[in-house]
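Reviewing the structure listed below.
Here the complex is missing a single protein chain, while all its other protein chains stay put.
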Amino acid sequence: MTFTRTYDVVDEAVAAGYFPPRHPVVITAIDELAPGVVRMAFRDPYIAEHARPAQFVNLFTDDEMMLMPRPFGVSEVNGDEVSIIFAVVGKGTANLAAKQVGDSVDVLGPLGMHPFKVKDKAHYVLVAGGLGVPPLICAAQKLYDAGESKVTAVFGYRDVKFADDIVAPYADNVLSIDNEHGNVVTLLDQLESENGLIVDGLDTVLLVCGPLPMMKAVAAWAAKRDLACQLSMEQRMGCGYGTCVLCTIDTVDGRLKVCSDGPVFSREQLGWGE
Amino acid sequence: MTFTRTYDVVDEAVAAGYFPPRHPVVITAIDELAPGVVRMAFRDPYIAEHARPAQFVNLFTDDEMMLMPRPFGVSEVNGDEVSIIFAVVGKGTANLAAKQVGDSVDVLGPLGMHPFKVKDKAHYVLVAGGLGVPPLICAAQKLYDAGESKVTAVFGYRDVKFADDIVAPYADNVLSIDNEHGNVVTLLDQLESENGLIVDGLDTVLLVCGPLPMMKAVAAWAAKRDLACQLSMEQRMGCGYGTCVLCTIDTVDGRLKVCSDGPVFSREQLGWGE
Amino acid sequence: MTANTNSNEHVNLYEPHEWKHSTKVAGVTWKNPVGTASGTFQYAAVRWFYDVSQLGAVCTKGVSPVPWEGNPSPRTTEGPASNLNAVGLQNPGVDHYLVDDLPKLKKIGATVIANVAGHCDEDYCEVVAKLADCDADMLEINVSCPNVTHGGMSVGTDPVALSKLMDKLRPMTDKPMIVKLTPNVTDITAPARSAVEHGADALSMINTLLGMRLNIKTGEPIIANRTGGVSGPAVLPVGIAAVYRVRTVLPEVPIIGIGGIDTGEKALEYLYAGANAVEVGAAALFDPVAPLRVARELDDLLDDRPELAAKLAAGQTWR
Partner (left out) sequence: MTANTNSNEHVNLYEPHEWKHSTKVAGVTWKNPVGTASGTFQYAAVRWFYDVSQLGAVCTKGVSPVPWEGNPSPRTTEGPASNLNAVGLQNPGVDHYLVDDLPKLKKIGATVIANVAGHCDEDYCEVVAKLADCDADMLEINVSCPNVTHGGMSVGTDPVALSKLMDKLRPMTDKPMIVKLTPNVTDITAPARSAVEHGADALSMINTLLGMRLNIKTGEPIIANRTGGVSGPAVLPVGIAAVYRVRTVLPEVPIIGIGGIDTGEKALEYLYAGANAVEVGAAALFDPVAPLRVARELDDLLDDRPELAAKLAAGQTWR
């Protein structure tokens, strides 16, 4: 092959007015937040600059038996450094989890044409279940940087509360719960009864990511109260950038692509909780 | 998977009375003898103890896109260390050449049920062309250790004479030539005219390995003089241990397997130079 | 140790490049022998990554008479060195294509192959009727999708059904018509002959192999459609054999080789097997710029093969 993989391709693409192709980045940190839950950080100035909440990156294993991309939501950005948090659920995530600081990994992103909309001043309630936290950490960080809105994180975990500390610096309020004690709806009810839904005169907007049943329950909860509710969806993907139509979900507008028509959809689009 | 690859499997197999399966070994040395010609050494007590001249080892790349074994003749054995010498000719050898000291590589061997026969006391003329040198270095070393025979190395190279120094300690006489100045037959003629073919009363036996045309020419040369001539053959292989019948060559006895009916065949078997 | 036998020189894909080696497929000149494979190229997505007009050709996603919603999700998983897909030809329909993708691609100067999908002969006819005088440079009739049913299996597996279809389509347009064949047949030379005898100007092959994966936690199929089409590196030898065998029985027909191409070397192997050009599919899922990279690698490899390059430029092939 005449072409080596180098980060140079990012600069070359950008100089020519294009989006960066797949390229290698250097891992700057990798650690286990909870059993089987890994945080990985890598240096990528382009993604760091451009990533918006609920956008994701495609990571590639170094085993060509597993060629398909593994998509992960961007969680935090610190300078040039981009963090993701993922659960080891199969061979691909096991391969990625075995990487060391200083190793390189191939990445494509940031992807997802429709991220969370966080421009309006509001009371954002960030509702996540399990490995749904990364996009909401990213949302919290952006909202915190903008400094105009109120942010309440409502996180549900299976057991270890691995993301509370991470989101805390960016949120006004962090509520969390594990499976044994209830779920995020328990927390939402509690939030409503304790603080009401209008905080400092700001309307409540729900940003949600997590397992399907949890998202449906939250959408139903929001629908009953007529709250705006944006949900970040998952689907098995091919390309991640809109070329293969492999990642569709059924919406009231037909079969839409999670990668390029999403990953964020409104509950109206999903027809949930009507 | 429940099974990890470890050198332990060698001991386990041997303890149970079996031949070792594929197993990882640690690379102890790797350097370039000539442009594109690599010597690699690895620690493998089993192979070191059992390898006989013209036996080979199957090496495996760490890229599962290239699953087939790469067979290489054992060249030298020093204590627990086994050396091979190979040319980088394609993607597999390029992958192996990119390894570093301390890396591990999977190996199966020693393979080849019919090595050079070097038990008889004789004047062994070791004739090699290009990357045919490894089995002859191995033969020289075994003959030197036995200490009974006379050894003349007759090596033909494309250009750099990368193996003269390696074989020298084990040979009574080293003759070599590069393509620009002739070929091994030139040297054999010279040897015959200068020393005659009976040295110290010992009959001459030719052990040969190299490119096909060169081997045929040597076999013809030997036939004319009615000299014993053993030739180590190559063929694209599947298993390397006799199970797949993928490595056949045509002999007077029919299609035989290079790996388990060879790799060494007599010129009579090959029907060459009659 | 790193033996420096592979030139690992980095090439900037974004700098202007004069293509050195063109090809000709059924009279249409491609600026290089590398196109995209249908279903892995959407202009709206790929245009962000590179100037797609640089490719030899772009083959667009299959279009049907009306919008199709395709199969339910999940639609994809992976195999060893492969992708499995069961899109089921979701697409917004030919009318949308004619006012959106096609004019945009022609505006930037791309050589365009319009891929035609159908569930029955009438579908194909309706689409070809609408494309008969459009701006596309070539039509590719996809009679080989394993993920839609057409009386039980795709029309491309039945030489007689294929000949009847071609007899209807051929009179409808003067555009060069490529028939895209499936490897899921006993003998690919049979539909190949049938297509050519009934008016195909060129053939492309292969479409995906029928395949399946199950989840060993649940014991159930991963893809909602259960089976899907296998593509990517794993299918390379199957695609090469298909091209070689068809070339052997049809020495004159232009052939576009498809299946498992992700490097210039693999593209070259197809050309030696007898292809006039190639299309790159799944590789674009693993890297958006793969088709352009393959084209550039091949352009350099052809420098050392003047005989092959000359044949291709003249519309001939290695075999």
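A, B and C are the chain letters, set down in written order, and residue numbers restart from 1 in every chain.
Please note the rule applied: a contact is a pair of C-beta atoms (placed from the backbone, for glycine too) under 8 Å apart; a residue touches a chain by one contact, two chains touch by 3 or more.
Being a predicted model, the structure only gives us computed values, none of them experimental.
Colleague: Name every shown chain in contact with the chain that has been left out of the document.
Modeller: Computed over the complete complex, the missing chain touches A, B, C.
Colleague: Any idea which of A:26, A:88, A:113 or A:228 touches the chain not displayed?
Modeller: Candidates A:26, A:88, A:113 or A:228; residue touching the omitted chain: A:88.
Colleague: Among C:185, C:203, C:250 or C:309, which residue is in touch with the absent chain?
Modeller: In the full complex, the listed residue that touches the missing chain is C:185.
Colleague: Looking at the whole complex, which of B:6, B:78 or B:179 touches the chain that is not displayed?
Modeller: If we include the chain that is not displayed, B:6 is the one touching it.
Colleague: If the hidden chain were put back, which residues of chain C would touch it?
Modeller: 79-82, 84, 153, 157, 184-187, 209-214, 216, 219-221, 226-228, 230, 233-238, 240-241, 244-245, 260, 265, 268-269, 272-273, 301, 308, 318
Colleague: Extract the touching residues of chain A with respect to the undisplayed chain.
Modeller: Considering the whole complex, chain A reaches the absent chain at 30-32, 36, 38, 64-65, 88, 94, 97-100.
Colleague: For the chain that got dropped from the picture, name the residues of chain B it touches.
Modeller: 1-4, 6, 8-9, 12-13, 15-16, 18-19, 21-22, 60, 64-69, 108, 235-239, 241-250, 254-255, 260
What we mean here is this: only the chains that are shown with their structure count from here on.
Colleague: Any chains in contact with both chain A and chain B?
Modeller: Common neighbours, chain A/chain B: C.
Colleague: Of the other chains, whose C-alpha centre is the longest way from the centre of chain C?
Modeller: B
Colleague: Using only alpha carbons, which chain's centroid is the nearest to the whole structure's centroid?
Modeller: Central by C-alpha mean position: chain C.
Colleague: Can you check how far apart chain A and chain B are, centre to centre, with Cα atoms defining each centre and the answer in Å?
Modeller: Chain centres of chain A and chain B, defined by C-alpha means, are spaced 57 Å apart.
Colleague: Which integer distance in Å separates the CA centroid of chain A from that of chain C?
Modeller: Comparing mean C-alpha positions, chain C is 34 Å from chain A.
Colleague: Mind checking the centre-to-centre distance between chain B and chain C? Centres are C-alpha means, answer in whole Å.
Modeller: A distance of 46 Å separates the two centres.
Colleague: Residues of chain B touching 2+ other chains?
Modeller: 64-65
Colleague: Any chance you could list the residues of chain C touching two or more other chains?
Modeller: Only 6, 80-81, 233 qualify.
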